[in-house]
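Take a look at subunit A:
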Amino acid sequence: PRGTEAVADPDATRVGIVLDVGGRGDKSFNDGAYAGADSAMKRLGADIRFIEPGEGADREAGLRLLAAEGMDLIMGIGFIFTDDLIVLSREYPNSNFAGVDFSVGTDEAGNVIPPPPNVAALKFREEEGSFLVGALAALVGNSKRVGFIGGMDIPLIHKFEAGYRAGVKHVCPDCTVVAQYAGVTPEAFANPGRGKELALSQYQSGVNVIFHASGATGGGLFEAARATGKLAIGVDADQAAEAPGRVLTSMIKGVNAAVYDAVARVDGKTFKGGVYSFGLAEGGVGYVYDDNNRALIPDAVHRRVEQIKADIIAGRIKVPSTR
Partner candidate 1 sequence: MNPFDFITQTLRIAVPYLFAASGGLVAERAGIVSLTLEGFMLSGAFSATLGSYYSGSAVIGVLAGAAGGLLFGLLHGIATVRFRADQVVSGIAVNLLVIGLTQVILMLLFDSSSNSPRVEGFQAGLSGFGDPLVWMGLASVPVVAFLLYRTPFGLRIQAAGEHPEAAASVGINVRFVRYVAVAISGVLAGLGGVYLALDQHQFTNNMTAGRGFIAIAAVIFGRWNPWLAGGACLLFATAETLQIQLQGVGGIPSQFIGMIPYVLTIVALAGLMGRAVAPAALGRAED
Partner candidate 2 sequence: MSAHPIRMAGIDKSFGPVRANRAASLDVAPGEIHALVGENGAGKSTLMKILGGLVEPDAGTVEVNGRDVTGWSTSDAIANGVGVVHQHFMLVPTLTVAENVVLGNEPRRGMLFDRTRALTDVNALIQKTGLVVPADRRVSELSVGEAQRVEILKTLYRGAKILILDEPTAVLSPPDVRELWTVLRKLRDDGGTIVLITHRLDEVIDISDTITVMRAGATVGRMTTSETTPAEIAKAMVGRDVALSVPGRETISGPGATADRPSSAAGALLLEVRDLSVSDSRRIRVVDGVTFSIRAGEVLGIAGVEGNGQTEIVEAIAGLRDIAAGSVVVSGHDVTRATVKDRRAAGIAHVPEDRHRRGLILEYSIAENLVLGAQDEFSKRGSLDGARIDAHAREQIAKFDVRPSTPAPAARTLSGGNQQKVVIAREMGRSFTVLLAAQPTRGVDVGAIEFIHRQIREARDAGKAILLVSAELNEVLALADTVAVMYRGKFAVTMPASDATPEVLGPYMTGGNSRDAA
């Protein structure tokens, strides 16, 4: 389905999306955005165009192309679009912009600097979902050692680690979290061979459950889980199919919902700029509990995790977002 030049309804909401470097078919982030857009096309009849940039300067070029065509909504998928969106939104004050993982800065006093009025910053509180799967890992794992594998060693991924770590400690204060990263270049998100060895060494050191936030590198984790019969936790989307029966759960990041939501608001003429933070309360992040993994999670554990979730939503538990 590459044909994006489909016949357009002249009244349809026109949306342009510039994807992150990984591009379509990355089976995580970009595909999440694509899925959200796809359902917006089907359900709202929106007319959506995608651009896949090559190198850095092409990101702005892509946004610009879409803005110049007078799109109703222009989206950038990934924190890396932050500055480009700010520049464009000033130039095109009458267009709507949205950025997934948009990075919202703070001034010297620590106050949030709001994005321009026509930009929606779609942010996810990954740490909250990570907190839940951390608690789950510690409760199910039956070991004082709990594992984490990150892709590239960068702040965005540290958020996952921080929440996860806190979740583990919340239910098991004397547990150790073994946290490892696959590398320091973007290749760290596409090195399943390394992922598998990291996972095997964690499993061999007594870890029973590992959570990953490492893109395609996570493929190696699922292979290791299959080989050892131990448990893995997926990320971004439901990854149960990667190692049937061995995926304890997945930390869901609702990029698709956020994208769909933004398109729907534009379609319904209710779009407004500002920071939209998606956490547990908004259903923007969460964990999978369904027929695939019900057998792996005792009811008592499930109830406990649900309780924690309620506590977070209610603000009774503060989840850290940095290590």
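Everything below uses one rule, namely that a residue touches a chain if its C-beta (ideal position, glycine included) is under 8 Å from a C-beta of that chain, and two chains touch if they have at least 3 such contacts; residues count from 1.
How these were chosen: all candidates are chains of the complex that A comes from, given by their letters.
Being a predicted model, the structure only gives us computed values, none of them experimental.
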item: In-complex contact of subunit A, chosen from 1 or 2; value: 1
item: Subunit A residues within the candidate 1 interface of the complex; value: 1, 22-27, 153, 178-181, 183-184, 187, 190-194, 196-198, 200-201, 204-205, 215-216, 219-220, 223, 227-228
